[in-house]
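One structure, pasted below without further comment.
Only a single protein chain was left out; the remaining protein chains are all shown in position.
Then we have chain A:
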Amino acid sequence: MATSAAAPASSSRPALSLPPSQFARLQPHAYLLAHLSPPSTNNQPSIRANGRAPTQFRVTSANAGSLTHTNGSAVVRIGDTAAVCGVRAELLHTEDIASWSVSQATSSNKSPRSADQTEELGEQDDNETIERERAHIEDLNLLVPNLSLSTGCAPGFIPGSAPSSLAQSLSHQILSLLHSTRLVRADDLRIWYQPPSMGPEELERHNDEEQMDVDTAQNDPVEESPREIKAFWVLYIDIMIISLAGNAFDAAWAAVLAALRDTKLPKAWWDVDNETVVCSDSISDARKLSLRGLPVASSFAVFEADAAAGWRAAVIPEAAEMKAQRLARKGGVSERWLLADPDGYEEGLTQERACVVVDKDTDGKVIILKMEKNGGWTIDTEDLQQLVDLSSQRWEEMKRILDEC
């Protein structure tokens, strides 16, 4: 996988000659560096050991809705990294929430119907709606993403043991991104109930839940008692990384996104007789989640020719001068490369990572939803600008892939 170059003819070579695959294992840093900085005599462009250009992403494919027992599912492959995501919806009854009645009393008494209408009208959410959404989705834990690496996806992870710190950190990154992008609308997860106004003639209709349902949907009389939330859908979003070859986050997030786009929630209502929520199994009653936008994650790594240079400059001042001389000889080319979508081999050789999550609105304006950079100090503002540009190109590509699946 590392290289497709033909094995050298060993007979005529000196004894110490190594085939590329062994060189890649013994001197990984020098191997990648040699690929990225070809000798100036031939006009080869700088290329990564896996044959990609530095800003090129791996081939991505997505497939949704193939798992039977899920409300929504997707498989996303980015190169050799494969993630399977399944979304299962379960019900959280408000009577099971310990603090529910208290929090309802203290929270706003605004009619929920008007909140719905503003949401339906468009993105005119006022602060109050946002706060209510946050309170419901985050405080009640309605989104439960869990990522599992214990699938034998890579040699380092022992199956059957507790989630590794990488798995834990990825789960939490996905959770916080789900919260901060407000991807899932809280209103899709609420199950409302309209208590009938307790007139004597209305009591007779109690048995007929169908009729009551029509009531809640259509007429909106003034004297009606306020609607109440009887239950919430809780989305269990489970991601299994089937194969791990670098950049697990992009693959996992793309799988979550594709699975949520595929998710159908059944129509559910409060059944007064059984005092529980029942659902219709008819597929025509079920509705898809209406997600907010399409946030696409793109990860990058920075490969440095001499990672210790920065430290050396601080400790040994002469080293910095030497480096400056060498740079001058090379024509001022900085010895670092931004690698898009690093694979497992490159991840092992780089310290500095950046992750940008972007979305585009209907006018094609790029919205940055998350920007994270850690592990080093070489990415500057210009580089970040470049990363955002690359991410928005990637967004177009991912949108096409996700629309097709």
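Heads up, the rule we're going with is that contacts are C-beta pairs under 8 Å (C-beta built on N, C-alpha and C of every residue); 3 or more make two chains touch, one makes a residue touch a chain; residues count from 1.
Everything below uses one rule, namely that contacts and distances are computed from a predicted model.
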item	value
The complex's invisible chain, by UniProt name, from "AP complex subunit sigma", "tRNA (adenine(58)-N(1))-methyltransferase non-catalytic subunit TRM6", "Molecular chaperone MKKS" or "Exoribonuclease PNPase/RNase PH domain-containing protein"	"Exoribonuclease PNPase/RNase PH domain-containing protein"
Of A:A62, A:A89 or A:V356, the residue in touch with the unshown chain	A:A89
Absent-chain contact - pick from A:S21, A:S37 or A:Q56	A:S21
Residues of chain A in contact with the chain not shown	1, 7, 19, 21, 67-70, 73, 80, 82, 84, 86-93, 96-98, 140-142, 144-146, 148, 150-155, 158-160, 162-163, 168, 171-172, 175, 234, 236, 238, 240, 242-245, 264, 266, 268, 274, 276-283, 286, 344
